[in-house]
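A short write-up of the structure that comes next.
All protein chains but one are shown in place.
Per-chain numbering from 1; labels A, B, C and D assigned in written order.
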Amino acid sequence: MIESLSLHKPHIEHWLVLSAILFAIGLYGLLSRRNAIGILMSIELMLNSAVLNLAAFNRFVAPASVDGQIMALFVIAVAAAEAVVAMAIFVAIFRYRRIVDVNRMDLMKD
Amino acid sequence: MGLVSWLIAIPFLTAMIILAVPARNWRMIRWVAVIGCGAHLLLTAVVTYLYWHASAGDAIGAQTLLLTKLYLVEKVPWFKSLGIQYFVGIDGISLAMVILTSIVIFAGVLASWYVNIRTKEFFVLLLTLVTGVFGVFVSFDLFLFLMFYELAVLPMYLLIGVWGTGPKEYSAMKLTLMLLIGSAFVLVGFLALYHASGMHTFDLQQLAQAHFSSDFQKWVFPMIFIGFGVIGALYPLHTWSPDGHSSAPTAVSMLHAGVLMKLGGYGALRIAVYLLPEGAIAWGLFFMVLATINIIYGAFVAVMQKDLKYFTAYSSVSHCGFVLFGVAALNMMGLKGAVIQMFSHGIMTALFFALIGMVYSRTHTRMLDQMGGLAKKMPWLAAAFYIAGLASLGLPGLSGFVAETHVFLGGFFGNIWASSGVMKALAIIATMSIVVTAVYVLRGLARVFYGPITNHDFEKITDATLPERISTGLLVAVLFAVGLAPFLFVNMIESSLLPILNRLHQTGAAAFAH
Amino acid sequence: MEQFSFVFRNAWLIPAIPLVSFAVLGLFVSPISKRLAGVIGTVAIFISAAFAFLLAWNYFLSPAGKEHTALIAWTCEWLRYQTGLTVNIGVLVDPISVLLMSVVTTVSALVHLYSIGYMHGDEGYGRFFGYLNLFTFSMLGLVVAPNIIQMYICWELVGVSSFLLIGLYYQKPAAVAASNKAFIVTRFADLGFLIGIIILGYYGYHFFGEFAPAVASTAVKNGVTNLQPFDFLYLTNSAVLAKLASINLHFFDISLLTASMVLVFMGAAGKSAMFPLHIWLPDAMEGPTPVSALIHAATMVVAGVYLVARLFPAFAASGTALLLVAYVGAFTSIFAAIIGITQDDIKRVLAFSTLSQLGYMMLALGVATMAHPLGYSASMFHLFTHAFFKALLFLAAGAVIHAVNTNNIWEMGGLAKKLPVTHATFLVATLAISGIWPFAGFFSKDEILASALSGGHYVVFAIALTVAGITALYMFRIYFVTFWGKSRGDAAGHAHEAPAVMLLPLVMLAILSATVGFVNFSDYVSIGEPIEHHGINSKIAVSATAAALTGVFLAIFFYTGQTDRAAMMSRLLGRIYTLVKQKFYIDEFYIFVTHQILFRFISRPAAWFDRHIVDGGVNLSAWITRTTGGKLRYLQTGQVQVYSLWFVGGMLFLLLILWAGAR
Amino acid sequence: MKLMCPEIIVIACAVAVLLLDLFVNEKKRVLLGPLAALGLAAAFAALIFFTPKEGAILGGRFAMDAVARWFKVLFIISGLVTVLLSIDLLDGRAGVRVRGIGSRGEYYSVLLFTISGMMYITSSRDLITLYVSLELATIPLFVLAAWRRDNAQSGEAGLKYVLIGAMASAFILYGLGIIYGLTGTTDLNLLKQAIKPSLALWLATAMIVAGVGFKLTVVPFHMWAADVYQGAPTPVTAYLSVASKCAGLAFIFQVLFRILGAFVADGAMIAAVFAAATMTLGNVVAIVQQNIKRFMAFSAVSQAGYLIMGFLGNWDLAVPAMLYYMLIYVTTNLAVFACIIWYTNETGKEQISDYRGLSRTNPLIALSMMLALFSLAGIPPLSGFVGKFFLFSIASKAGFHWLVGVAAVNSTISLYYYLRIVRQMYIEAADENARCLPVSGVLASTIAVLNLAVVFLGIIPVFYEGIYAQTSSWHW
Partner (left out) sequence: MISDAVYTLLFYAIAIITIVFALAVTMSRNLLRAAVYLMMVLLTTASLYIMLDAEFLAGIQVLIYVGGIVVLIVFAVMLTKSAEMLDRPPLRRKLSAGLASLVFAAVTICVFWTSRFPIAQNHVAVPPNNTEEIGLKLLDYGSGGYILPFEIISILLLAAIIGGIVVARKTPPPEQPFTTGGDLTGEADFDAPHTQRPRTGKHI
C-alpha cells in the first residue's frame, strides 16, 4: 500500500488535472450563478486554479527558476485588482437597482 | 500634371469650387458647373486632337501588337510596396468613352439648369461621380480603376435618394448595392489576377504579359465579366436599372444610363477580355446567350411599359445587351460594335433621359397614357425625342445603325472557337430586336407627342428653353455625326482593338494546338 | 468614262442637292419662312432633275449606255467593318439607276411644284418640304447605291421619310396610326432584308478571296478600284452566285442563295407592299395627297421592285426565289385589284391599284430569266410608265379632294364640268392605267403579258390578263362616280378648279402618261442577253385590250346612270362582298397576332417575369439578409451567462478545429 | 530610459492629473482635460522624436521595435482623441446636462493608465509583463464602462464587461500557464524556440485566442460588445472600440508571431472561418439595429472580421496591412464616434432615426459623418477602402478567394446599413423645429482633423509605405 502510494507520487498530470477540475468547477459557477458576486467567486476559483497550474509547472518543468511562482504572485495581485473593480461595480449597481442578479441585467438586448 | 490627369481633375476641381460657393447662390453654382464642363469639353477636344495626331500610323503597326498602345501616359508610383501606381493614359477605346462622358456631362449640367433644391450638393455630387467615371476610363492600373469605379457608383445613392422621384430610397439602395456587389466580384477577380500573375503589379499593361493558367482564366473571367455585367445590365442582373433610372433625377439618369452603364462593357472589354483571352474564349458563347436574352427580353418588356422612364430603362437593357453581345462575339466587328454601341447608346439614352426630364418638368407626369399631342406644344423636344427614338431603333444616318450592324455582323461572323451555327442563330435572334424596338419606340413616342392634346393643362406648356436646346442639340448633333461619318470614329477605335484581338488569336491558336 | 465628263463626275450632286436642301430647310429656313421653304425645296429638286436628265441623255446615248454597262461615278470609303469588309458609298450609274433617277427627280419635282399649291396655308408646310427633300435624297441614294449596305441605309431612310410624311398631320390619330403601321410593317420586312444582307455579307466575305480577283479584274472597267463583298458587282457575279447556290442548307433542301434571296425579297415585298405585307399601304393614304403620289405610288413603293431588279442575277441564279417573286407578284396584283373594286375612298382605290400594279411589276420580274430577260425590261418599263400615270392619278385625285374636301367618291359626282382640267388629266391617267392604246400603260402591260406568255408561265399570264380587266373596271368605276352624274355632296356642288401651280404638273404628267409608251424601252434598259423580241405582239395586244374594254364596259354598266345596279350586285354577292370590302380581314389578323399573341403572350409575361421573378429574386435576397439579421439579433439575449456560454463554446470549437487541422 | 519615455510621460501625466484634481477647486478642474491631452501629445512627440526606433532595456524585458512603435502611435492617438472627445461631456458643456459623470481627474488618469498598459503590451518580452500589462489595459476599462453611476445601463455595461472580461482573462492566463509549462520559460525570445506542437499547445492557443477574441470582438466571443458599447458613456465606447481592439491585436501579435510563429500559417483556414463568421454576423445583425451605439458595436465586430483576414498570409504583407488597417480603423471609427458623441451631447438622443435631417441643420458635421461611414464601408477614395483592399489582397494571395468574395459582399451589406444613417441625415427631412446645433471648438477641430486623416491616409502613400518599410521585415 505504502509502496504503491509512494510509487504513484502525484506527477505533473495529476496536478494539472486537479487544476483543470477546479477551473471547470469555476466555469460551472460562472455559467450558473445568478448573483454577480457568486460569479466573481467562481472567477476567483478559476484564477486560483491557474495559479495552481503555474506553481505545478514551476515545480516540475523548471524547478531551478522561480518564474512560475512570480507569475503566480502577479496573478494573485491581478485577481485582487479585478475583485476590487468588480465589487465596486456591483455595489454601484446595487445602489441603483437594488439587485445584483445577472439574470435581470438585460436592459440592453436585442 | 499631364493632360489626362486634368481630364480627371477638372470635374473634381469644379466640384471643389462649387463647394466653396455659398449655397444660396445657386444660380452661380450652375454657371460654375457649366463652365467647368465646358472647359472639360475643350480639353477633351485637345486630347482627341493629340491622340489623332499621334496615332495616325498605328493601324499598320498594330497588326501584330499584343499590348494596347497608350498615349499621354502618366505613371507615378503610388503604393510602391504593392506595385500600385497612378497610371493613366488613353487609347482609342478610352478616348471614345471620355468624349462620350464629356459630352454627356456637359449636356447633363445644362439639363439640370433648373435644379433649385440643394443645388450645391447636387452639382458637387454629380461632378464627383463624373470624376470617378473619367478616372475609370483613363486608368490603366487595376487598383486605380477599382477606386474610381466605386467612386463613380456611390454618389448615385444620394443623387437618387435626395433629388429623385417615386420610391427613390428603395431604388437608390437597390442600385447602389447591386452595383457594389458587382464590384465585389470584380475585386475578387482583380486580386486573383494580381497574385496569380506573380508580377507584383496592378499595371494592366504588365499584367497583360503575365501568363495565367487555363483553369485560372476559366474561373476568373466569369467573375470579372459578371461583376462588370451587373453594371452593364447583364440579364438577369439588370433589375437595378429600371428602378434606378425611373427614380433618378434627369442629369443622373443621363449620366447613369449614358455613361455609368458603359463602365460595365468597358471593363469587360478592357480587363476581362484583354487579360483573360482564354477565359473569354471558354465563356464567350455563354455570355452571348445571356446578351441575346438581354436584347430580346429587354425589348419585349419595354413594349409593356407605361412609364416613360421604365420604358427607356428597359430599352437601355436591350441596348446594353448589344454591347455585351459584341464583346462576347470576340471578333473585330463585335468588339468594335460594342464600343460604338457604348458611345452611341450613351449619347442616345442621355438624350432620352434629358428629354424625359424636360417633358416631365412641364407635364408633371411620365405616364404614357396621361400624355398626348405634346408635339404641338413642344416641337423642339418632340423632334429631339424622335431623333433619339430613331437612333434607338437603329435608323441609318444615326449612330445606332453603325453600332448595331457591327454587332450583328460580328455575331454572325462568329469566331473560330464557338459553335458557328449557334452564334449565327443568336445573331439572327438578336437582329429581330430591331422590329420590337421599332414597335415600342414608335408606339411610345406617338402616345406622348402625337394625336390630339388630351389634357387641358398641357395647353400652357412651352417649348425648350435655351439651355435645354443647347443640351439636346449637342446630343442630337453627336448622334448625327457618328451616324453620318462613322469613318472618323471607327478607325480611331480599331487600332486599339487590334491588340485585344491579337491576344485572343494568339491564345486561341495555342489552345487549339494543344 | 471621259465621255461623260462633267455630268458623270458630278452625278453625286443628284442626290446631294436634295440633301443639302433638306439640311438648309430643316436648320435655317423652315423656322423663319415657310413660304421660302417651299420655293427652295422645289427649286432644288428641279436642279437635281435637270442633272438627272443630263445624265440620262449622256448615258443612254453613249456606248456604255448601249451596252448597259454599270459604272461607278463616284465613291468614297464610309465605314470599315473590318479589314476586307468595307462599305464604300458611291454613285452607281447603270440603265436602271439612270432610269429611276430620271423618274424620281421628275415626279418629285412635279409633286413639289404641285404641293406649293396643295399645301398652301397648311401648318405643316415647312416641315412638309423638308421631309419631301429628305425623301427625294434618300430615294436617289437608294437608286444609285453601288452596294447593298448603302441600299439598306437609304431603304431605311425612305422608310422614315415616308413615316414622317404619313404622320404629317400628327394630331390626327388615324394618321399617327397609319405612319406607325407603315414604319413597323416595313421594318419587319427590313428585318428579313437585313438578315439577308448579313448572310450575303458573311458568305461573300468568306469566298471573297476565291472570287474577288476575277471579279476585280473585270470591275476595273466599271470604275471599281476597291471591290468589296457588299458590292452589287461582286454579289451579282455569276461565279459567286453559283458558289452560293451550291451550298445546301439542309433545311427544306433550299440553297443558301435561295434562303438569302427570299429574305431579301421579304424586304422588297415589305417596301413594295406585296401580300401579305401590303397592309400598310392603304392606310398610308392618311398622308397628304402629294405624298401619296410621290412616295406611295410613283417612287418609294417601287423600291422593292428596284431591289429585285438590282439583284436580278442573284434571284435568277436561285430560280426558286424568282418563282416566289412571280407568284407573290401575281397574287398581290389580283388580290389588290379585287379589293380595289369595293373601296369607296378615292385614295384607297388608287392605293390598291398601286398594289396591283406593283404586283404586276414583280410578276414581270419573276417570269424573266437571265437568258430570256424580257420580263426584266417589261417590269422596268411598267415601273417607268406607272410612275407617271399613277402620280398623275393621285395628284388629280388630290385636286379633286382639294376641291371637295372629302375622300369618299360617293360624296363627289358631276365634277367633270366643274374641274375640267383635272377631269381631262384624270381621264388620261385612267386610260393609261387601263392599258388603252396609245396611252403609256398599254405598251408596258403588253410587254409584261408577252414576257409571261413567252416564259411559259400560263397561270401568271392568265392572272395578269384578268387583272388588266379588273384594273379597267375599278379605275373607270371611280372615274365615273367621281366625275359623272350629279353632285352628291354639298362640297361637290361648290367645287372650284385648283390653282395653276397645281394644274401645271397635272398637265405635264398627263402629257408624259400619254406619250412615254412609245419609247423603245428595252433598247435602253435590259439585262443579260440582248432581247430579240421587239414591237407589239398583236395577239397579246388584242386580248389585253379586250380585257380592258370589258372592264370599262362593266364599269359603265354598273356605275353610270342608275347606280343601284352596283348595290344590287354587292347584295347579291353578300358575304363575299363584305369579305372583299373588309380587305379579307388581313388587318384584323395582324392586330390579332400582335396584340393577342406577341403582346399578350410574350411581352406581358416577360414584363411580369421581370418585375416578379427576376426583381423578386433580388428583393428576396435582400429580404433573406434582413430576416437573418432579425433572427440572429435574438442571440443577443442580454444574459451575460449566455454570452459566456458562447465564449466557452467558441473556445472549444476553436480547439476542435485546431486539433483537426493539426492532424 | 529613453526607450520607455512615452510610457513614463503618460503615467506621470496620469498621476499629475490625479494630484491636480485633488488640489484645485471645481472651477479649475477644466484644466484637467487639456492637461491629459497635453501629456498624451508630449508622449506622442517623445515617441516620434525622442525614443530610439530599436532597442531594449531592463535586460531585454522591455523592447522597442517598429511594430511596437506603430502600436504605440495607435494607442496614443486613440487616447488623445478620446480625451478630446470626453472634455465636453466631463466639463458639462453638453447641450443636455448629465448627472453623475463627474470625477474628471480620476477619469483622465484611469484612461491614461490604460493607455500605458496598452503601450506596455507591445513592448513586453516576457509572459508576465505581457499578462500584467494586458490587465492594466483591461481592468480599468471595466470601471470606465460603469463610470456613470446614475445610469442603469452604464452600470449594467460595467457588470457585463467585468464578468466576461475576467473570464477571458482567466482563460488567457490559463493558456499562458500551459505555454509556460510547455517550455519552462517566460521569456518570449526563448519561448519561440522551445515551443513544439502538441495538443496542450493547441489548448493553450485556443484559450488565448478566445480570450483575445473577446477583446477583438471576434465571433463568437463578441457578444458582450453590443451591450457594453451601448451602455458605456459614449467616449468610453469610442475608446473601447478602437484602443481595446488595438490592444487585443497587439497582444495577439505578441502571442501568435512571437510564440507560435511557426504555426500561424497552418491556422489560416481557421482564421478564414472566423473572419467569415465575424464579418457576416456583425454585418447581418447590424442591419437591424436602431440604437447607433449598438449599431457601431456590430459594425466594429464586422471590422474585426476584415482585420483577422490579415492572419491568413505571410507576415511581410500581413503585419503592415493589419497595422495600416488599424490606423485607418482608429481614425475612421473615432471620426464616426466624434460625431455621435457630439450629437448625443447636444440632444441626448442615440437612435439612428434621431439623425434625420442632420445635413440640413449641420451640413459639415453630416458630411464628416458620411465620409467616415463611407470609409468604414470601404468606399474609395477614402482610406477605409485602401485598408480593406490590402487585407483582401492578403487573403487572395493565400488562395482564399472565397473569403475575398465573402468579405467584398459583406462590405456591400455593410454599406447598406451605413447608408441607412446617411439616408437619415441626407434624405429624410428634418423636424419642423430642428435648428442648427452648436459645436464646441474642441469637437469641431477633432472632427476636422480626423476627417482629413480619413481622406488622406488612403490617398497619400507615405503612411502605408512607412509602415511597410518598417514592419514588413518584422520577423521572429
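Here is the rule we go by: a residue touches a chain if its C-beta (ideal position, glycine included) is under 8 Å from a C-beta of that chain, and two chains touch if they have at least 3 such contacts.
Since this is a predicted model, take the numbers as computed values, not measurements.
For the omitted chain, the shown partners it touches in the full complex are A, C, D. Per the touch definition above, the residue from D:V67, D:I139, D:A272 or D:I352 contacting the chain not shown is D:I139.
Shown as candidates are D:T51, D:S109 or D:T237; the residue that touches the absent chain is D:S109. Hidden from this view is one chain, which touches subunit D at 11, 18, 58-62, 93, 95-100, 103, 106-107, 109-110, 113-114, 116-117, 120, 124, 126, 128-129, 131-133, 135-136, 139-140, 142-144, 146-153, 158, 181-184, 194, 198-200, 202-203, 291, 347-351, 362-365, 436-441, 444.
Although one chain is not drawn, its touching partners on subunit A can still be listed: residues 1-3, 5-6, 8-10, 12-18, 20-35, 37-38, 40-42, 44-45, 48, 51-52, 55-67, 69-70, 72-74, 76-85, 87-92, 94-101, 103-104, 107. The chain not shown here touches subunit C at positions 641, 645, 648-649, 652, 655.
The working rule: only the chains that are shown with their structure count from here on.
Distance from the subunit C centre to the subunit D centre is 77 Å, each centre being the mean of its Cα atoms.
Rounded to whole angstrom, the centroid-to-centroid distance between subunit A and subunit C, based on C-alpha atoms, equals 98 Å. Multi-chain contact residues, meaning those touching two or more other chains, occur in subunit B at positions 177.
In subunit A, the residues touching two or more other chains are 30, 39, 102, 105, 107-110.
Of all residues in subunit C, only 77-83, 85, 149, 152-154, 156-157, 160, 163, 167, 170-173, 176-177, 179-180, 183-184, 187-188, 190-191, 194-195, 198-199, 201-202, 205, 594, 598-599, 602-604, 606-607, 610, 614-615, 617-618, 622 touch subunit B in the complex they form. Of all residues in subunit C, those touching subunit A in their complex are 633-641, 644-645, 648. Interface residues of subunit D, counted against subunit B in their complex, comprise 317, 320, 359, 374, 379-381, 385-386, 389-390, 392-393, 395-397, 401, 404-405, 408-409, 411-413, 415-416, 419, 422-423, 426-427, 461, 464-465, 468-469, 472.
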